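Mind having a look at this structure? Questions to follow.
What you see is the complex with one protein chain gone and the rest in place.
Letters A, B and C mark the chains as written, and numbering starts fresh at 1 in each.
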Amino acid sequence: MIKVKLVGATGYGGVGLIELLLRHPEIEITTLIAASETGKPISHFYPHLAGLCDKMVYAADAHEAEGEADVVVYSTPDGIGMQLAPEEVKKGRKILDYSGDFRFNSTELYAEYATRQGLDTDHKAPELLQDSVYGLAELHRAEIADATVVGNPGCYAVACILGLAPAAREKMIENGKIICDGKTGISGAGKKPKPGFHYPEAYDNTYAYKLAGHQHVMEVERELSLLAGSDIKTTFTPQVIPMARGILATLYGTLPQGVTQEKVLAAYTDFYKDSPFVRVSDSPSSTGHVRGSNFVNLTVACDERTGTLRIISHIDNLIKGQAGSALQNLNIMFGFDEMTGLNLPGAHP
Amino acid sequence: MIKVKLVGATGYGGVGLIELLLRHPEIEITTLIAASETGKPISHFYPHLAGLCDKMVYAADAHEAEGEADVVVYSTPDGIGMQLAPEEVKKGRKILDYSGDFRFNSTELYAEYATRQGLDTDHKAPELLQDSVYGLAELHRAEIADATVVGNPGCYAVACILGLAPAAREKMIENGKIICDGKTGISGAGKKPKPGFHYPEAYDNTYAYKLAGHQHVMEVERELSLLAGSDIKTTFTPQVIPMARGILATLYGTLPQGVTQEKVLAAYTDFYKDSPFVRVSDSPSSTGHVRGSNFVNLTVACDERTGTLRIISHIDNLIKGQAGSALQNLNIMFGFDEMTGLNLPGAHP
Amino acid sequence: MIKVKLVGATGYGGVGLIELLLRHPEIEITTLIAASETGKPISHFYPHLAGLCDKMVYAADAHEAEGEADVVVYSTPDGIGMQLAPEEVKKGRKILDYSGDFRFNSTELYAEYATRQGLDTDHKAPELLQDSVYGLAELHRAEIADATVVGNPGCYAVACILGLAPAAREKMIENGKIICDGKTGISGAGKKPKPGFHYPEAYDNTYAYKLAGHQHVMEVERELSLLAGSDIKTTFTPQVIPMARGILATLYGTLPQGVTQEKVLAAYTDFYKDSPFVRVSDSPSSTGHVRGSNFVNLTVACDERTGTLRIISHIDNLIKGQAGSALQNLNIMFGFDEMTGLNLPGAHP
Partner (left out) sequence: MIKVKLVGATGYGGVGLIELLLRHPEIEITTLIAASETGKPISHFYPHLAGLCDKMVYAADAHEAEGEADVVVYSTPDGIGMQLAPEEVKKGRKILDYSGDFRFNSTELYAEYATRQGLDTDHKAPELLQDSVYGLAELHRAEIADATVVGNPGCYAVACILGLAPAAREKMIENGKIICDGKTGISGAGKKPKPGFHYPEAYDNTYAYKLAGHQHVMEVERELSLLAGSDIKTTFTPQVIPMARGILATLYGTLPQGVTQEKVLAAYTDFYKDSPFVRVSDSPSSTGHVRGSNFVNLTVACDERTGTLRIISHIDNLIKGQAGSALQNLNIMFGFDEMTGLNLPGAHP
């Protein structure tokens, strides 16, 4: 059994991985670490786990925090993983980090990201950053397999990049500009209560936020530009809708002359033919169809009347957008079939 | 008191007008007509009205259906108003229709609309159609004041047209193309239960629909093209989100060289300076801020980095998108201040 | 115009009263006071009020806080009203308080309440307490009309007391014991975000709380015992359900020998024949039927097979359970018809 030490166990991203690993035959969690909710079993903080996972949660400086581990997963905010990872790597452990710490494999790109986020621009582990791999399996399977350090992608970024990757590579985006109109469930903001997420404020309500720039834009532009071989600029409008789980990203670009809906559909089908979690179609889908699972449903729905490339991308923000991608990466990093423990549907309805 | 006969009283559009008129000092409802739910007081079908409005609902062919009326309001699907209106007009009554019957004041345009909708292309009241007025008060106040027949606009159309009218008139939309990414609450589909609106299917779920073309696109293109003096083509993506009430329309275009966020904001502020229901801002808003009221909140949020005009338009689909616009039109048609009975907030939360 | 100074303007209880008074012809708000959200217009904190109520919110110690007022309304937690009211009464102002401060018109009862709540048992304004009136208009109309100080009832208490008052007075509750199974929307907890009210935690979830005793039980027992002329003991189970607004209280007792559903229904109909906001029926209703309004819907549904008195009580917790009862009381205190400004339905759906 591959052993996982999970840092940041008591957030939604942490508990999501715990849930998934409870059904995995080859990977187990050995050690749970958290910042503030410690000293009690994880099932105290998440009672749905009672009897299924009652492991103790320890503080990072507890002596039990050392743990046994083949890999350390950081389900933590920006800035934690890069501080703690070097010591773990010295012990021969692999690293998977959920934050922006290892999504940009150069100190220059990281500094740009940090600037946008108002963070310290100095990366704390530049030597690890250099060889880190962006953990979007559908684009970087081979590098992930060989990586020591993997940076798990942002939830919106997963929906946007997978939604536009084939179009970018096949030059189906005219003039290098795309629009991403994103709608997210509220769990994307984590478990900390805030005024806008208070049930009476959030129900029957929807609103846009971070109009000046969202932290995932840079990943999207980097990955799509790499695929296109030229700059792709993104206008991104994140919006909160009254759901707990799910992202719907409606993606728009200008179709080059002669590119039809049919050609786009064919390109997408081909691009993802070996990606078992991506379901391409020209029919409407819904976030309900991917809720609770690691699937990505892409609807190709170009508007030929107006010459518009239009792709609708559906994921569960906490699975394919977070813990599911993490497990998919772990599977690849340790040589298991990438669907292991993930080839299951969510519960409907 | 101005007297209203309401046809289609038992749908959401009808009951919405009843609610609003209960607080209007100058307009009263005298007669309620419906297709199937008849023979009982309206409060039987909508018990929240018990003790406040207990008027009988009659079938259109009941002898009580004649009623006393200065105006007949058709809160009915396409095709009803145009059949019944001519006889009412002969009696000297004005007409306000919620459907597409009187939104296009030429038989040619109507035929195009009917074709797209799969309806009979022959208009049944061409003489009324000729002089009918599109009932979006912010654009057609003066004509509405003089009109005999007013076609109330579609809910999405209200959000899109008001969201882009200043930009269209001021030539702030490059290359004549816009994207409207619309999110609607489920009441927009009316009160008839359908599988996609069944609570267990609709909760925690979102999806796009009518990707091949929505019935409101034609109104949007007609009005915006008129304002721009040139063709404006719209890519429209309607999406259902788990709300009962509200529309959020995120509107995108390409900014012409030299047009900045500041200039756009100034143009919008100026355009709506005499429109009391339109609140223009450069701050984020929410559908919650307009829920239960006739207000339109417009956020001007251009993305100068990518050269993108971006406007976020918020309405209550059942008020400004339907019964509220209807009452605003009635106020104008009968010479009252357009805010009469409408200068109230919804209830928060 | 009667002038109101509102203390605690920025909570749900305060904003609820602002909304209601915007449609009242005889009562106006002159001064808004809050503890922390001050120095800006109320429409800054509640943007749905923009253009409708843009009054400044002041701190209690600002010089503008004196204000002009015929009555001061405290929409504040326990302990505030009793400290500030005496000085206002000296100025000849009446008092309406939303908290437990003036619900028990004796220092002994207050001390018992305070003990249960873990509050200081010394009342700060015993001379006002002595003559204060419990503000449930259906039971205490005449005393409210003459009162200087009125204690607005708790939201659950309104639902339970009105649901059982006729049965209590008519000796239709065997053995002095009742069960109140209460379900509340989350707005009942106020606007402060907490973990259990975070949207992702609260949606699709329901749970009981305060099983050791809820603060409203004492009001319920006091009022029902007074009506019955003997002790009535209440087992109360408060439960949170995923709604913003509304309380459904299902009330159970044992029917005395010979008391039938028919007799209970007749007793209820008679008891409330002069109470315009109470709608008695033997048909199922819903919180939706009272949402946004000051009505109370009572369904009499005894189970004769098991000899059980069963009443289902429906209110909007923020209207009849709070701001609506407050306005009903203000109407009575100042000699207006008690329905003034309140004879309106909510918006459906």
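The working rule: a residue touches a chain if its C-beta (ideal position, glycine included) is under 8 Å from a C-beta of that chain, and two chains touch if they have at least 3 such contacts.
Everything numeric here is computed off the predicted structure, so don't read it as measured data.
Remark: the absent chain touches shown chains A, B, C in the intact complex. Considering the whole complex, the residue from B:Pro242, B:Gly288, B:Gly321 or B:Gly341 that touches the absent chain is B:Pro242. If you put the hidden chain back, the residue from C:Arg245, C:Arg279 or C:Lys320 that touches it is C:Arg245.
Across C:Gly67, C:Gly135, C:Gly321 or C:Pro349, the residue that sits in touch with the chain not pictured is C:Pro349. Which of C:Asp70, C:Glu112, C:Glu143 or C:Asp181 touches the hidden chain is settled by the complete complex: it is C:Asp181. Residues touching the missing chain, restricted to subunit B, are 12, 185-187, 191-195, 197-204, 242, 244-245 (touch as defined at the top).
Remark: the residues of subunit C touching the chain excluded from display are 177, 179, 181, 183, 185, 200-201, 203-209, 211, 233-235, 237, 239, 241-246, 248, 250, 252, 284-288, 291, 299, 301, 303, 305-308, 310, 312, 314, 349.
Looking at subunit A, the residues touching the absent chain are 12, 15-16, 19, 22-23, 46-53, 187, 191, 203-204, 244-245, 276, 279, 285-286, 288-293, 295, 297, 318-319, 343-349.
We adopt the following convention: only the chains that are shown with their structure count from here on.
Comparing the contact residues of subunit A and subunit C by number shows a mostly shared set, over half of all numbers used being common to the two copies. The distance from the centre of subunit A to the centre of subunit B, with each centre set as the mean of the Cα atoms, comes to 39 Å.
Averaged C-alpha coordinates give centres for subunit A and subunit C that are 46 Å from one another.
Contact of a single residue of subunit A with at least two other chains is seen at positions 185, 200-201, 203-204, 242, 244-245.
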